[in-house]
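Excluded from the complex is one protein chain; the other protein chains are retained at their positions.
This part shows chain A:
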Amino acid sequence: MSPTMRRYVRYALVLLLSVALILFAQEIKLIKNPDSTPITSMTFVGLGILWLFSFIGVIIADLMKLVPIKVIRDFPILGWVSITSLTMCLVSDFFVEAIQAVDFLAITTPILTVAGISVANRLVDLRKTSWKVAIVAVFVFAGTYVCSALLAQLGLFLAGN
């Protein structure tokens, strides 16, 4: 196998792990709350589609690295995957229906679990950050959110909607 090929196989397997974890989370969610999104054959189709769109997005992101325009080269993989999925979902409602059979919150739990593990070794970096920046961080995060929300609220009001 060529190195590129091997890299793609690895991506494919990690994506498979990701959708498998989602299925697991949705299953546990159902045990806790039987009224949450049921697991049907559509859920499996939906997971397969999520896997496929993610993989297509990865390939597109790689191909776009060859484009001479910096903004496009730097556009994140996450964005390419959203665009791929959005385009496909506009083409056919079937994709929408299948993906919606996957519980939204069940998708988020595995991600944040892995995120928590990934920062394990940065916990010690906290000691190096000053408490002052921690205070500022609260206002920085709150600032961007509140300002955007105010403008959005105003905009929606003016749009009469």
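Just so it is clear, contacts are C-beta pairs under 8 Å (C-beta built on N, C-alpha and C of every residue); 3 or more make two chains touch, one makes a residue touch a chain; residues count from 1.
In the analysis below, contacts and distances are computed from a predicted model.
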For the chain omitted from this view, which of "3-isopropylmalate dehydratase large subunit", "Phosphate transport system permease protein PstA", "Membrane protein" or "(2Fe-2S)-binding protein" is its UniProt protein name?
"Membrane protein"
Per the touch rule stated above, chain A touches the missing chain via residues 11, 14-15, 17-19, 21-22, 24-25, 28-29, 31-33, 47, 49-51, 53-54, 57-58, 71, 74-79, 81-90, 93, 95-96, 99-100, 102, 104-126, 128-130, 132-156, 159, 161
